[in-house]
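With one protein chain held back, the other chains of the complex are shown just where they sit.
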Amino acid sequence: MLADLTVEKHQQVVEVADLKIGGEELAIMAGPCAVESKKQLLETAVEVKKRGAKILRGGAFKPRTSPHSFQGLGKRGLEILATAREETGLKIVTEVLDSEDLDLVNQYADILQVGSRNMQNFGLLKKLGQVDTPVLLKRGYAATIKEWLSAAEYIISYGNSQVILCERGIRTFETATRNTLDLNAIALIKEKTDLPIIIDPSHGTGQSSLVKPLARAGIGAGADGIIVETHPQPEQALCDGQQSLTPEEFGDLIADLKRVAAAVNKKIIA
Amino acid sequence: MLADLTVEKHQQVVEVADLKIGGEELAIMAGPCAVESKKQLLETAVEVKKRGAKILRGGAFKPRTSPHSFQGLGKRGLEILATAREETGLKIVTEVLDSEDLDLVNQYADILQVGSRNMQNFGLLKKLGQVDTPVLLKRGYAATIKEWLSAAEYIISYGNSQVILCERGIRTFETATRNTLDLNAIALIKEKTDLPIIIDPSHGTGQSSLVKPLARAGIGAGADGIIVETHPQPEQALCDGQQSLTPEEFGDLIADLKRVAAAVNKKIIA
Amino acid sequence: MLADLTVEKHQQVVEVADLKIGGEELAIMAGPCAVESKKQLLETAVEVKKRGAKILRGGAFKPRTSPHSFQGLGKRGLEILATAREETGLKIVTEVLDSEDLDLVNQYADILQVGSRNMQNFGLLKKLGQVDTPVLLKRGYAATIKEWLSAAEYIISYGNSQVILCERGIRTFETATRNTLDLNAIALIKEKTDLPIIIDPSHGTGQSSLVKPLARAGIGAGADGIIVETHPQPEQALCDGQQSLTPEEFGDLIADLKRVAAAVNKKIIA
Partner (left out) sequence: MLADLTVEKHQQVVEVADLKIGGEELAIMAGPCAVESKKQLLETAVEVKKRGAKILRGGAFKPRTSPHSFQGLGKRGLEILATAREETGLKIVTEVLDSEDLDLVNQYADILQVGSRNMQNFGLLKKLGQVDTPVLLKRGYAATIKEWLSAAEYIISYGNSQVILCERGIRTFETATRNTLDLNAIALIKEKTDLPIIIDPSHGTGQSSLVKPLARAGIGAGADGIIVETHPQPEQALCDGQQSLTPEEFGDLIADLKRVAAAVNKKIIA
């Protein structure tokens, strides 16, 4: 199946300043679906940092199915992210939606996120191959593992080998959960490549009560970290509230994950 | 299911110069997967025009899964398309891959095609809403009908109501055919909206021998036209040769479709 | 894909008394999801016969997802079917759910139906290979074409070559329709085998308003007939009412199909 794949073996570890992703220490990324306000983001940042996150997530440009849904704060959102970084020391991962926005987003992001719907936006991938910033490449919701690795290869072959993969659930016939988190993919990719890979159990399940067991599962499968949606008041979130953890739930999750991490010879430094 | 959909009823007919898409006359689009050379395209153009095509397809910017595959001739391909239009009078439909390329492609295209992998490239959709050129919006290979109509709504709500939908097959568990052409979608969309919709039986099946029966099926389901890959020497095509018709096969297809069209009160003027 | 398939070429035509399925004349099967009462079935039988049906469908043993749903009238249902046959001359197609029921059902049926959920009930398939009655083998809702043909091969290799295939829609990510009718399968199977194949646009769409366009599509793709749910009062049906036609709608359908049939060199004698 993957026999003709030409992704070469790359360094196992992607460095984001002093953080190393893909080594013994698990990468912990948390934050809201979208940057909604300075107050919301800073409050979240402080709370998740206190409980073990090293990287803050938050979308300034949001890919939304409907043009009538909240589209993100844009540049203002990026500025708020930068403020949160200054105040907490957390690194920033945020999505770049369009090749025209890359220069702007790249001024703010420590990690550039490619969303599921853009995994085969080849123009964007080529441009990401020409910057130095690490890229978090989410799997397309219906992309095969081979297509996903080929997308990574676009970025790498254009010059940027700092690629982190993120399994965020695939679309199947099952409708009881928002997506089906494919942990087979974690194990197969760890076997076939040296790319770091993390999981997104928030999108992978779509339901906050399922985030903890699936995060444990992902670490059990060999993932190098997690990215989880966390919001001070999930019920008031402008997007994805039903799958967001409260800061307290996030703290519980990290406590749980520490034990599973140890069982698979990884660790969380919190 | 589609109850909260806000696509409004639009004019049933999209006009491309003197052609009307969505009325009694079926739209016939044909041509190669990719523009490979002036000779190849002009030869194809002459052959498909003679047999009933009114619109010439051909990619200058190609979305390819692997960065190592042929990526298209770019601007040179667009110029060849323009030459074919001058020499044959055929209208041109060609893909725009990236929002940065839109201004360029829009100087050449009579219809701007959005490919399956870009159906939720929201930056591109918004920019397409700001031009006057008709848009052929292919369905994402794993997009629900609701998501597809929401993508159309991006273009329409940003100002361009000239949207033509194109069903090109969805990804399912079945691997005997490249995709599964979803003709339920044709009937449902005809029931729920006034948007013209055509089918692509070439990608929808991935196999040239299946193009004719599925084209007949699509017209039977109510489609407003077809887009089919045609190449002078399919076995030498740089992409999609296995699903391309020869000009003679294309001629046979049109003869067959005329009869089915008549049975559903449509017509092909060839 | 199908290279190692060992289904041999069989006679193209399955004979059910004087009816021939798989030839120039399309097979028209109609009737309710379930036999509910003598009155309901006889009324339906008279109505569908008048409008062109030659074979009456109706379930006496019903496969239901929940144990709390109506399970069918059992033997009493079979007796009602036999009465309808006597009074109208229609042939009977009805489902056998379990190998233990085969002897009983076989005393009543002209065609034994294997439902989608039983396509890989291998014990049942083997026993069906040991009777002389023609078998209508529905595709499993998530069965590949290869698995489906292998199921047919069970019946054939155990001795009964009278197999008619029935495409009834597959399960995909799309939820706007109950199933996705896979018409690629019709064309591929007509190319690879000589088995007759019909379509079930009622289950294939799950919505009565979509039955007509998809039936036209199926005939366009090359199907040898249709099986459609018809009920005197669909809104009162004990199962599948939303996808059942009224007798009048069934009559409209047949009128429409006659024209499409002629366009593909088939006919309906009604």
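Chains: A, B and C, in written order; residue numbering restarts at 1 for each.
Keep in mind that, in the parts below, a residue touches a chain if its C-beta (ideal position, glycine included) is under 8 Å from a C-beta of that chain, and two chains touch if they have at least 3 such contacts.
As the structure is a computational prediction, the values presented were derived from the model and not from experiment.
The chain not shown here is touched by just one of A:L183, A:L245 or A:I268, and that residue is A:L183. The chain not shown here is touched by just one of C:L97, C:V163, C:I197 or C:L245, and that residue is C:L97.
The chain that is not drawn here is touched, among residues A:C33, A:A217, A:L245 or A:I268, by A:A217.
With the whole complex as reference, residues 6, 63-68, 97-101, 117-118, 120-124, 126, 141-142, 147, 150, 153-154, 157-158, 171 of chain C touch the missing chain.
Where chain B meets the chain that is not shown, the touching residues are 142, 171-173, 175.
Seen from chain A, the chain kept out of the figure touches residues 1-2, 142, 144-146, 170, 172-177, 180-188, 190-191, 204-205, 207, 209-210, 213-214, 216-222, 259-260, 262-264.
The rule is simple: only the chains that are shown with their structure count from here on.
The innermost chain, defined by the distance from its C-alpha mean to the mean of all protein C-alpha atoms, is B.
Copies chain B and chain C of the same chain sequence form an interface built mainly from equivalent positions, shared numbers / all numbers used being over half.
Chain C has its Cα centroid 34 Å from the Cα centroid of chain B. The multi-chain contact residues of chain C, meaning those touching 2 or more other chains, are 142, 172-173, 175.
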